[in-house]
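Attaching a single structure in C-alpha cells format; questions to follow.
Removed from the display is one protein chain of the complex; every other protein chain stays in position.
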Amino acid sequence: MIIHHPLLGPRDAAEFVYLGDAALIDRPDWQAENAAEAFHAYGYLRDNPAGVHQELWYHEQGDRSWLVVTRNTVNHEISRVELARDVARARGRGR
Amino acid sequence: MSQVNRIKGGLIDRSTEISFSFNGKAMQGHPGDTLASALLANGQRLVGRSFKYHRPRGIFTAGSEEPNALVELRKGAAQEPNTRATVAELFDGLEARSQNHRGSLEFDLMAVTDLLSPFLSAGFYYKTFMWPRAFWEKLYEPAIRASAGLGQLSMEEDPDCYDKGYLHCDLLVIGAGPAGLMAARTAARAGVRVILADEDFVMGGRLNAETLEVDGMPGADWAATVVAELAAMENVRLMPRSTVYGAYDHGIYGMLERCTDHLAFSGGKPRQVLWRVYSRHAVLAAGATERPIAFGNNDRPGVMLAGAVRAYANRWGVAPGRRVAVFTNNDDGWRSAADLVAKGVEVPAVIDTRDAPAVCDVHGARHIRGAAVMDTKGRKGLRQISLIDGQMIDVDCLAVSGGWNPNVHLTCHQRGRPEWRDDLAAFVPGRDLPPGMVVAGAANGAMTLAAALRDGVAVTERLGYTDTGDLPRAEDEPRDGAPIWHVSQSRARAWLDLQNDVTVKDVKQAHQEGFRSVEHLKRYTTLGMATDQGKTANIPALAVMAECTGKTIPETGTTIFRPPYTPVPIGALAGRARGRDFRPYRLTPSHRWAEANGATFVEVGNWLRAQWFAREGEQGWRDSVDREVLMTRRSVGICDVTTLGKIDIQGRDAGEFLNRVYCNGFATLAVGRVRYGLMLREDGIAYDDGTTARMGEHHYVMTTTTANAVTVFRRLEFARQCLWPDLDVHLISTTDGWAQFAVAGPNARNLLRKVVDKAHDLSNEAFPFMGCGEVTVCGGMPARLFRISFSGELAYEVAVPARFGNAMMGVLMEAGREFDAVPYGTEALGVMRIEKGHAAGNELNGQTTAHNLGMGRMVSRKKDCIGNVLSHRPELLREDAVKLVGFRPVNRDTGLIAGSHFIGQGDAVMMDNDQGWMSSVAYSPSLGHSIGLGFLKRGDARLGEILRAVSPVHGREMEVEVVPAHFIDPEGERLRG
Partner (left out) sequence: MAEYTLQAEPPLAGTKMEIAGVRLWAPADLALVSLALPLGREDAADRAIKSAYGVDLPEIGRSVLAEDDTRLIRLAPDLAFALFTHATPDAGRVVAQRLNDALYTTDQTDVWVALALSGPDARRALERICPIDLHPQVFGLGHAARTVMEHLGVLILRTGEDDYLLLSASSSAKSFLHAVEVSLHNIA
C-alpha cells in the first residue's frame, strides 16, 4: 500500500507501523466520575468496520509523525491522510 | 544427424552453433532458441513423464503456460527443477534432464501407475488413504511423498545470489506484443516515464511467431523498430525477461527479472531481481493463451497447440513434425496449416469441427469438415490419429486449436471477476480492475492484430497520454470460431489438465459425487493446482463442468487467480536476506575491544553483546561468569551498556510530560538528579522501566530497556502528538550516540577518579547516589556521568561520544588495572541484578502490574499518567495477587528452574493449586547457591514459607524457601557508600 503523507508525499506502507482505531486519540479524562468505565471502553472496545475506517499509522522509518489514515478496509482505498497532531487538536486535545 | 527438424527462417542466429545436452545426449542449437525449440529441432519429442500416471509427455506450448515440458537444468548445487523448457533460453553448455521417472525416460518403471488409473481417479487421496488412520503417518504419506513431486532439489545451498529493487513509473506496460508496444510508444512519446516489461527475451509477443505484416513489414521487424525507438528514449525502461507476476494495492506490481538464467555463469551477479514497481497507471497487454480440445489420448508427445506449432516454425525455424495435421474449431487454426505449408512442411489434413468452407487455401491438405479427432496412437510419440468417422491419418504431430483465452489473470488479483463474452467464447477482464489498471489487446478481447494495435493506443490515450502519430497499418485476420471443448465420442481418457493429470472423466465424476462449485471441483480433482496453475486447462474443464450441470459457463463461474502469474523462486523472494545478511546487526562501541579480549557474543535483538569474557583455564561459561561477578563485587567491573535505549527529551513541558508517561512522579526531580521510572500500558500492566536523568532545566535523558527502545520511543511520540499535542516536548534518540559503560564495585569511584577530569568532584557528598551531570574525561572529552546501579554495588555509568567508546573501554581497563578491574558481560549483569532483586524482561513480561512487582505504591493517585486509571481496577489489586519475592532451594546444592510453578506442600500438581511462577534464576557466586525471583500469591507476606517449585516440563520438583528479593545488601548501603 501507499500512504500519501500530508507533508512528504507518497510513501510505501512498509515505512509505517500500524496502531489501530484513531479513537485512541480520544483518551478519557482521568478525573471524570465514570473514568474507570471510560478507560475500559477506550482500552478494549473498538469498532472493526468492513468499510471506511479512521486509523493511526506511525511513520517510524520516516519523519516519526503519527498520521490518521482514512482507509476502506475492504478495498484498501485511502481517502484521506492527516497529521494526528492536527486531528488531536481539532478534537479538543491540548496540554 | 543433429537438428533434423530445423527448417528455414526464424529469429535465430544460424551463424553460431551452440551445444547443450539432454539426459546426457549432446545436441545443438542456435542463439535465439529456447530449450524447447532446440529439443524439437533435434527431433526430441519425449521430454518428460506426467505427474500422476507417468505418461510420456512432449512439448505442448511455446510459452510460459507450458504444462508438460518441465525439466531440470544445470547440475550440482545450481540444479534447478521444474523449469519450463519453453521459456528456458538456450546457452552453450546447458545441461538439461527430464524429470519424474524411475529408470530412464524411455522406460519409466513408475509407468505402471498408468495401469492403476482406475483407482487413481478424482479425489483418490481422500478416498484411498483414509483408513486405517494409523497408516497415514507411517505408510501412506511417506509413499505418496516418495512418488509425488516432479523435479529433484539438489539439497545443497543455492550458489546464486538474488536481489530486490524498487522502480517507479507513470505507466507500467505489461507485455510487449502489438498492444503493449503501442501503449508504451504512445505514452513514451507523450513524455512520461514508462516501463515496458515482457517475460520473453525478445520483445514483440506473437508478432515474432506470426507471418502477419505491420506497416508493410514483417511483424517481427516492425516490433524491433518500435523497440529500438523506445530503447533510445530516456523516459523508457525496457525490461525483457521480466514477468509481472502480481498486481498489488495502489498501483504496486511485483516483477521478477531473470538476469543471468540465460548465461552459463552468473559471474557473481544476482541471478534474478525481484522488483517492486510503483506505477501511476498500468496497461495489461498480456495477450491470450490458446486452449486445447480434449479427446482420447490427447496427451501424447506430438499433440501440441496450433499456435505453438506455427511459433516453432516461424520464430525458431523448427518443424515440430514431418507430417502435421491441424485440428481446429476456429479460423486461427488454419493459419498454422498455411504457415507450415509455406515452410515446406507436409500438412495432410485440416480437421475442422465446423461444417464450413475452408478459411484459406492450404496446399496439399485435405479439408475434413464437421469432423473431430477421437483417439490417437503411438507409445512414446504420436503416430496416428483416428477421427470420429473412423478415418485414420498417419501423422507425427497434431496442431490443436480450441480458440484463445485472454490472459486476464492480473485483472483478478484484487478480487476482480472476469466476464464471459459469448462472441469470443472466453472470459475477458471485468469492470472491477485493480485501480490504475487498463487492459489492451488480446488480453482485453481485441483478438486481431489490427484491433490490438488500435486498442493499445486507445486505452493509453484514455489514461491521458496522447501521441499524434499515425496508427500502424495492419489487417484484421479471420478469428471466427465455434467452441467445442471436448470430443464426447472419445472413449479413451481425454486430458484436460496435463500437468496434474486430470481428465474429462475426473471432472464428470467429481460432478456425480456432488461437487458443484468450481472451487470444490478444483480442490477435489487438483485441476489447475500445478505449477502452470491450469493456464491451458481451467476453461475447458469449466466447460465440461457446465455441461454436466446444464448451466452456462459464466453461471458455473471461474476460479480466482492469485499471484504469482508464473512461479517465483523462493531465492528471489528471500533476496539478500540469507545467512548473516538475514537482518542487520548492531555492534556496541567497545565491540573490537571485546573481540580482542576473549568475549563470547550473544544476539540481543539485533545487537551483538559480550556475554562473558573467558580467561585461560576456565572450564566453561559458569567459571567466567562467577569470576566476573565476584571480582566486580570485590573490587570493580566494567560493562558496555550502550544498548539501553537513550532518548533525549527537551522542552518547557518535558517534566510534565515525563510525569504523565511514568506512573511515578517526576515533577519534583531536580537538575543533576536521576530517578527510576516505571511505565505502564494504558491497561495498567507494567511495560518498561529505566532511569531518567535531569541534565538541565528543560533537558532530560531517558533510558529504556534494550528490548523496548524502539517501541517506547514510538509510544512517547504517540503521547506527544496524539494525547497532549500542545505540550512543548521534543524527542530524539541518542542510543547510538553515546558509548555508555557501567563501572560497578567498591572501587568504582577510585577508578573513575583517574579518568574523570580533576575539576569534577566525585565525592559521595558532591556526587551522591542517583546524581548525574555533564563532566569531562581524559583531558576535556565531553562525557556524562550517572550514579546509578543495576548491580547493587557502588556504581556509575559513564558515557562518551560513541566514536571514542572503544578507546574508553581500553582506558577504563587500563585505569582499573591497579584495582584488578574486570570486564563483565550480559550473564554477569543478569546474575547481579537477580542477586539485587531488580526486575527485568522476565518480570516485565506483559502480565504483571506495579502491584505485582511490589511497586504498587509508586503509582500515584494524585496525577494523570498512562495506565493510572485501569491499574486501580479491583481485580488487579486483589489481596491475593502475586508478588515478586525471592526464592532459594531448601537443599542448597539444587539448581532452581526458571518457569517452575509454586505448589503448596501436599497439593496436587494442577492449575487449581497454582500459586505463582519462578521468573528468573541464577547461580549466585556471592551466596554459593542457586537463587530465584518469582511471583507468588501474597508472596510478600509469606517470607520463610517452604513450597514446592514444580516443573512438569522437566519432570522435576524441589522445595524452595520464600525469601526477600534482595539477596545482596538489602539495606542498599553499598550503592549509597
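For clarity, chains are labelled A and B in written order, and residue numbers in each chain start from 1.
Note that in this section contacts are C-beta pairs under 8 Å (C-beta built on N, C-alpha and C of every residue); 3 or more make two chains touch, one makes a residue touch a chain.
What you see is a predicted model, and the numbers here were worked out from it, not measured in a lab.
Q: Which shown chains does the chain we cannot see touch?
A: Counted over the whole complex, the chain not pictured touches A, B.
Q: Among B:I732, B:A766, B:V890 or B:L943, which residue is in touch with the absent chain?
A: Only one of B:I732, B:A766, B:V890 or B:L943 touches the chain omitted from view, namely B:I732.
Q: Can you say which of B:E814, B:D940 or B:E973 touches the chain missing from this structure?
A: Of these options, the touching residue for the absent chain is B:E814.
Q: What residues on subunit B make contact with the chain left out of this view?
A: 161, 163-168, 193, 268-270, 273, 276, 278, 576, 581, 583-588, 592, 606-607, 642, 648, 650-652, 698-699, 726-728, 730, 732-738, 754-755, 757, 777-782, 800-808, 811, 814-815
Q: Contact with the hidden chain only, please: which subunit A residues?
A: Interface with the chain not displayed, on the subunit A side: 7-9, 11-12, 14-15, 60-65.
The rule is short, and it goes like this: only the chains that are shown with their structure count from here on.
Q: Report the residues of subunit B in contact with subunit A in the complex, numbered from low to high.
A: The touching residues are 249-252, 276, 278, 414, 435, 653, 682-683, 710, 714, 717-718, 721-727, 864, 868-870, 872-873.
Q: List the residues on subunit A that touch subunit B in their complex, please.
A: Subunit A residues touching subunit B: 1-2, 10, 12, 17, 19, 24-25, 27-28, 30-31, 35-36, 39-40, 42-44, 56, 58, 60, 64-66, 75-78, 83-85, 87-89, 93-95.
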